[in-house]
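Only one protein chain is missing; all other protein chains are in place.
We just call them A and B in the order they show up, numbering each chain from 1.
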Amino acid sequence: MESKRTWRMKKRKVRIRIPSHVPFLLPFFILVTLFFFIPVILNILLAFTDMDFAMRWDFVGFKNYFRFVSDPIIPKVLVNTVIYVAATLAINVGLGLALALLNTYYVPENVGLIFRAIWLLPRMTPPVVYALLWLWVLDPTEYGLLNMIVGKNVNWTMQHPLGIVILVNGLIGASFGMIIFSASIKSIPRDYIMAAQVDGASNWEIVRRIIIPLLRWPLMFVTTWQTLSLLASYEYILLVTDGGPFYKSEVWSLYAYHTAFSHQMYGYGAAIAMVLVVVAVIVTLIMLKIFGFKRLMELAGG
Amino acid sequence: MTKEKRRYAAPTTLAKVRGKMARSVPYILLIISSLPILSMYLWLFMSSLSSKVMFGFIPAGITVRNWRFLWEPIQMGGAAHLSVWKATWNTLIFALMVMLLVVLVATLAGFALSRMQFRGRESLMRLIIILHAFPGITLLIAIFYVLYFLTRVTHLKFLDSLWGVALVKASLEIPWSAWIIKGFFDNIPWEVEWSAYIDGCNRFQAWYKVILPQLKPGIAAISIFSFLAGWGEFIYLYTFIFSQENQTLSLLIKALIGEFRFTDYGLLAAVSLFYIFPVLVFFIFTQKGLMQVSAGGIKGGR
Partner (left out) sequence: MASIRLERLTKKFGKVIAVNGLSLEVQDGEFISLLGPSGCGKTTTLLMIAGIYRPTEGNVYFDDVLVNDVAPKDRYVGLVFQSYALYPHMKVYENIAFPLRLAKVPKKEIDRRVREVASLTKIEELLDRMPGQLSGGQQQRVALCRALVKEPEILLLDEPLSNLDARLRIETRAEIKRLQRELGITSILVTHDQVEAMTMAERIAVMHSGVLQQYDPPGVLYDRPKNLFVASFIGDPPMNLISMKVMEREGQLILSADGFHLPVPEGLRERLSTLVGEEVVLGLRPEDMTLAREERPGSIPGEVFLTEPLGGGTLVHFIFGDVKLRVLAPREQPVDVGDRLWIVLQEEKVHVFGPDGRSLRDSDAAA
């Protein structure tokens, strides 16, 4: 009896020795490796090739990067990207903050909920449909909403493509800031607000001197997170203007996409994407430095 | 600290009126800023039911013709389009695959991340956050190659197949889903798990029979989110799916937009409304839930 039991215990002991987290994490690792790590390495490699629709690995060294420097479209794309990111960021953060303040401080909770819901609608809508809605708004005939307001038939996507693109993304991006700032504002103890009221502050003064100073961290977080997001965004632009007309609204990510998938120049496209990665990595590092990683974990809810 | 005594005066009617006007400004601002969004969705709804739309919203005639895609194949611009029902089926399959993959892999991984101490846990978690901030386009081109390569090597269709793209989409959703699930796991006390082991479960059984059931809200959350993410997905499908028979509703609508942006808005609107129906349902549900939570009047302001 005794020996049997000890033997069985021994057997179980041995089984536990094998790290048991492996099977749990295996699927995760496989997928993440396949679709994150390998692509990252591949992208670096691809940038040194001249791969096209034939899918051949023609290594050409730094040719793509030279092509990049001499590509006449690149400066246009660069300028567009800078304008796009800066302007949309301003909307995302500014409008997001304004909406959060209006919804959580200036109006009662249940009213705020309604408007917050309305502003979340675009974000939750499938991109094609959201784009379709904008296409109607921008319709160059007299049926387009903007034209009805303005009174004449303007072809918005032709004449103001960058501005349009900024609006389209801004409306969606603002809801991100709105959510984050709303949560932060709600966590400010009511006592501070009441004390300020007794001290003689008007609503605006309370917002300016008490609420916003206490929002410093969320503001920085949203700004940097959104900057990264905007650098990488292209889906809505593709759907509404497709970078046109003639690259007037072409941003960096979209140019990489077009190069690879519309012109079938995968190697060159990868190179363009690589430059973007470098920029994104730099921004991420700066973000980590400013916040300190611990703070980021807190904010991410870890 | 002596000084003149102050006089009190009840506010004049003018002051009161001014006060009322000032208080209504936030409401006005919110309404005005929300009008664009509201009008867009209102148009969507109205268009789907009208033969022609005047002034954006007022239908010139109610018709069901726009919904004919439900029983007729769509005939426009010469090219035949995929039947809407087939596209819906594709969308459903795709969304379900994404959901199942995400739930399965994320809960397994979340469990390991939460419970198990192993070398590299910290860095893995850090990685997850960094991954989320990575620009998607840089991966897209390389993923294209990965899918191509896998297709060549395994003779299974990864490119131009719904489940190939589902793998990709799921892989992008999994990191943050795992993060969220980890958070839920963190809230389950160790003792519950230990009882399971003492009762004779191995790690998998413990995970499946004891812990998972307690995670219902977390699992519900990520299933819904990943399903909706899959349902609304556009760009990856657009890039990786070529044959018409694999089109999802998002691709179908994109194709339709290309065909007759200026002619049949009614049909487009109807198809779109049909497409976003589950999203709207979910949206209404969650807003209702949120409303109820905050409706219990609390000690609020004036």
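To be clear about the criterion, a contact is a pair of C-beta atoms (placed from the backbone, for glycine too) under 8 Å apart; a residue touches a chain by one contact, two chains touch by 3 or more.
Since the structure is predicted, the reported quantities are computational estimates derived from the model, not experimental observations.
Enquirer: So which shown chains sit in contact with the chain we cannot see?
Expert: A, B
Enquirer: Touching the absent chain in the whole complex: find that residue among B:Lys16, B:Arg152 or B:Lys216.
Expert: B:Lys16
Enquirer: Which residue numbers on chain B touch the omitted chain?
Expert: Answer for chain B: residues 1, 3, 5-11, 16, 19, 297-302 touch the chain left out.
Enquirer: Footprint of the hidden chain on chain A, which residues?
Expert: 189, 191-192, 194-202, 205, 209-210, 213-214
FYI, only the chains that are shown with their structure count from here on.
Enquirer: Find the geometric centre of each of chain A and chain B from their Cα atoms only, then give the gap between the two centres in Å, rounded to an integer.
Expert: Each chain's C-alpha centroid was found; their separation is 15 Å.
Enquirer: List the residues on chain A that touch chain B in their complex, please.
Expert: Against chain B, the touching part of chain A is residues 19-21, 23-25, 27-28, 31-32, 34-36, 38-40, 42-43, 46, 51, 55, 95, 99, 102-103, 106-111, 113, 115, 117-122, 124-129, 131-137, 139, 141, 143, 145, 148, 171, 225, 228, 231-232, 234-235, 238-239, 253, 256-257, 260-261, 266, 269-270, 273-274, 276-277, 280, 284, 293, 296-297, 300-302.
Enquirer: Mind pulling up the chain B residues that touch chain A in the complex?
Expert: For chain B paired with chain A, touching residues are 26-27, 29-30, 33-34, 36-41, 43-44, 47, 53, 55-56, 101, 104-106, 108-109, 111-113, 116, 118, 125-126, 129-131, 133-146, 148, 167-168, 170-172, 174-175, 178-180, 183, 203-204, 207, 228, 231-235, 239, 250, 253-254, 257, 261-262, 265, 268-269, 272, 275-276, 279, 282-283, 287, 290-291, 294-295, 298, 300-301.
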